[in-house]
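Quick one: this structure, given as structure tokens, is what I'll be asking you about.
A single protein chain has been omitted; all remaining protein chains appear in their positions.
The chains carry the letters A and B, assigned in the order they are written, with residues numbered from 1 in each.
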Amino acid sequence: MFRHLSWRRVGLLAIGGAVTVALVIAALFGPAITPLSPLEISVADRLQPPSAAHWLGTDELGRDTFSRTIYAARISVQVAAVAVGIGLIGGILIGLSSAYFGGAWDMTFMRGMDLVYAFPAVLLAIVIMAGLGTSMANAMIAIGIIFIPGFARLARATAQGVLRQQYIEAALSIGVSTPRLLFREILPNIATPLMVQAAIGFAYAVLVESALSFLGLGAQPPEPSWGVMINEGRGQMAAAPWLGIVPGAAIFISVLGFNMLGDGLRDFFDPQLRD
Amino acid sequence: MTRHTLVSRRDFGRVAAGGLAAGVLIVAGPRLALTEPKVGGTLKLAFDHDAGGFDPAKAVYGMSHAVIEQVYSGLTALDSEANPYPDLAETIDISEDGKVYTFHLRTGVTFHDGSPFSADDVKFTIDRLKNPATGYSYASQLANVTETTVVDPNTVQITLSEATGPFLVNLAFPGSMIVSKKLVESGHDINATPIGTGPYTFGSYQPGTVIKLARNPKYHESPKPYIEHLEYTIISDQTAITTALQSGVVNFSNVIPAKDWAAIEANPDLTKAAIEGGRWFWIMVNNQKPPLDNAKVRQAIAHAIDRQAIVDAVFYGLAKVIQGGVVPEWSWGHAPELKVLSPKADPEKAKALLAEAGFPNGLDLDFKIGTEWPALMAMGPIIQANLQAAGMNAKISTMGTTQYLDEVWAKRGYDISDMYWLSPLADPDDFTSLNYLCGSPMNAQGSCSKEMDALLNEARSAPTKEARADAYRRMQALSMEEMTLVPLVSALILHAHTNKLQGFKPMRTGFLKTLKEAWLEG
Partner (left out) sequence: MIQFIAARLAAYVPTLFGVSIVLFLAINVVPGSPAQASLGINATPEAIARFEREHGLDRPLHEQYVSWLARVLQGDFGSSFQAGVPVGPELMSRLFVTLELAIFAFLIANLIAVPLGCLAAYYHQRPADNAFILLATLMGALPNFWLATLLILLLTVTLHWLPPGGYVPFAEDPGRNLMLMVMPAISLGVVSSALLLRIMRTSMIEVFSSDYIRTAVAKGARRGVVIWRHALRNALIPYLTVGAVEFSLLFGGVVIIENIFLLPGVGQLALIGITQRDYPLLLASVLLIAVVVMTANLIVDVIGASLDPRRVRTAGGE
């Protein structure tokens, strides 16, 4: 049964899982783990290279880069969780109802999804942010919205498959109520692909959030965010290259972790879907 | 009758071209042997903002003005020290009471389309700016103009309601520059394709990218300008300006970020100048919103700020703390004895003031910042931390320019916000009236004080410079009591350009009218 559980797959799950756990810990207990305050300004200590006192140096205002990088995980994880949540819930509602009711209902929703698909994700997120205004909450909403069509299409396609199964027909014939059928019978059967997609969605949410923050459309100062930190670091490339390198590495590792977790989960649950 | 006459620069010879070093402040880098001016070459200038149209009456952004000042000429122009001299006028007679200005115009001046310039164009321009339907944003500069009369094709008389000290300076503002009556009336869109009498003709404009200008061979100060082509490259990303300059993509900039100044200074191929000009930063405080309508609370904010930290961290030392009035040290309107604010923060004093105002436990503030301005973004966390230390909890929210202008400037939906301004005229009036006068468009803090307005008016219309200076000193002392806005620092204007550029005098105003006197070595 676990024939497909090769070392590579175990490795994917283990590394992905470890990174995810580390991020969640950083997000939950960031202020407790960081050696120094991520917010404390000390002009005298500005732009220090990495040292024993400041493991990853300091920024333009003398704030500790290591502490800020750890602390920023909170924002990334928060945004990713809420955005994926919005995408998942919206996507399931739309996808399930489209698959179940079909017809004009399905048509309308799917054309609506096409509308969203017509924009490149980051551009759409920027447009939405311009409309909603710059704040962390709005970044979550914007990223959540761009996730909905992906989850909706996946939910719809897999639900259509489930609906064709015989036991559903049986359930229908004995008069099971629609909500019960949708959420008790169909949803559990499509949960696995959605979960895999959600893990990958986490990775993508971290990327989009950092892109928005990079453009100044996300986290509010003095709160640290990786995207903002890269943008600030870009201005100090010659004098303090670590300021641009460190937060980018944090994004890279997080995205890698979530992707590996997603790949691992997919391999684990459905080797057929692999690659 | 005539109190004094301003004489055209042409009449006192080519002092400017020969006396290169006179007005230049600091110049590092190898000094090449002085050479004779020669025509030719392309100067590529880097700017950090985009333009928005080139009609003097419609343009509002500095970048538009930077183009307009090259394409157009005014009745007067400013030299590098921000003193006015006649430009399209040959001489200017001013009546004894300071109310009637008679401009004797240069003859033989033509617009770039070949049509001749005359007194009609001057009257047309001033009337157009005064017409409320035009919606000229700087109409307040010309508020005292009551009448413009064409005496003959080469003479114009402008009558003022009262003596106006900065009038000749205001006429040098790009917005006041003279447009062609014939062209505008013919329906030509000078906002898209400006045609003037200035040293450069308009070439092309690609939004957000580049503006190209070409030498006007028929310029009235011929053989000036010497440089054949000007390319205004727009580099919205400040970080990239320095790399562009270092790598030779551009060879001139006066918007160099302070953080890169050390690297620029180390480059032997560049000539540098750090100039104290008219760029100053302040915290806007919403005067109409309790408890900020209480001067004590605003003073508390003023004393809470560590200005030295802003100078060091945001400007890398290339700025000066403002301890009192906002007119800078180099200006005759400066108030040297006014030192109310200490360079370092004084949280105890701030707390005491807050307690006096009835807030012993501090208060919460909504702090809005526009993301487009890197220096304003950078000083945000410092201001926030300073206020925190004095018991004021400021929550920062940032926003793009459009939302910022709407929420903060149009709807006044904020408690505090940081701002800056580069005075294009560098007259004390320009430093003060715009910000302090009741109802002025730049008075977004919504302050209104009769005493202040009276002092500003006195300072503007006083008969002598000494009397004006005295009024500005009193006005600035009052500004520290009312503290309708909280002055922070005055930042140096950082210039650097290729060593090949010779004879260039950087201007206090950050403008580049003096480029017409400079030339490029082979």
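As a convention for this text, a residue touches a chain if its C-beta (ideal position, glycine included) is under 8 Å from a C-beta of that chain, and two chains touch if they have at least 3 such contacts.
Just so it is clear, the structure is predicted and the values come from calculations on it, not from any experiment.
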Q | Displayed chains contacting the withheld chain | A | A, B
Q) Quick one: which of B:39, B:214 or B:442 touches the chain that's been left out? A) B:442
Q. Looking at the whole complex, which of B:85, B:103 or B:136 touches the chain that is not displayed?
A. B:136
Q) Where the complex has a chain not shown, which of A:146, A:186 or A:219 is the residue touching it? A) A:146
(Q) Out of B:203, B:400 or B:446, which residue would touch the omitted chain in the full complex? (A) B:400
Q: Looking beyond the chains shown, say which of A:35, A:188 or A:241 touches the absent one.
A: A:241
(Q) Take the complete complex as the reference. Which residues in chain B touch the chain that isn't displayed? (A) 50-53, 58, 60-61, 132-139, 189, 191-192, 205-209, 233, 235-237, 240, 243-244, 247, 249, 372, 400-407, 409-410, 441-442, 444
Q | Interface with the unshown chain - residue positions in chain A | A | 8, 87, 111, 114-115, 117-123, 126-128, 130-133, 146-151, 153-154, 157-158, 160, 197, 200-201, 203-204, 207, 210-211, 214-215, 230, 233-234, 237-238, 241, 244-245, 248, 251-253, 255-256, 259-260, 263, 275
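Note that in this section only the chains that are shown with their structure count from here on.
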(Q) With centres defined as the mean C-alpha position, give me the chain A-chain B separation in Å. (A) 46
Q. Which positions of chain A touch chain B when the two form their complex?
A. 39-41, 43, 46, 60-62, 130, 133-135, 216-217, 220-222, 234-239
Q: Report the residues of chain B in contact with chain A in the complex, numbered from low to high.
A: 238-239, 257, 259, 262-263, 309, 312-313, 369, 371, 374, 377-378, 380-382, 384-385, 396-400, 403
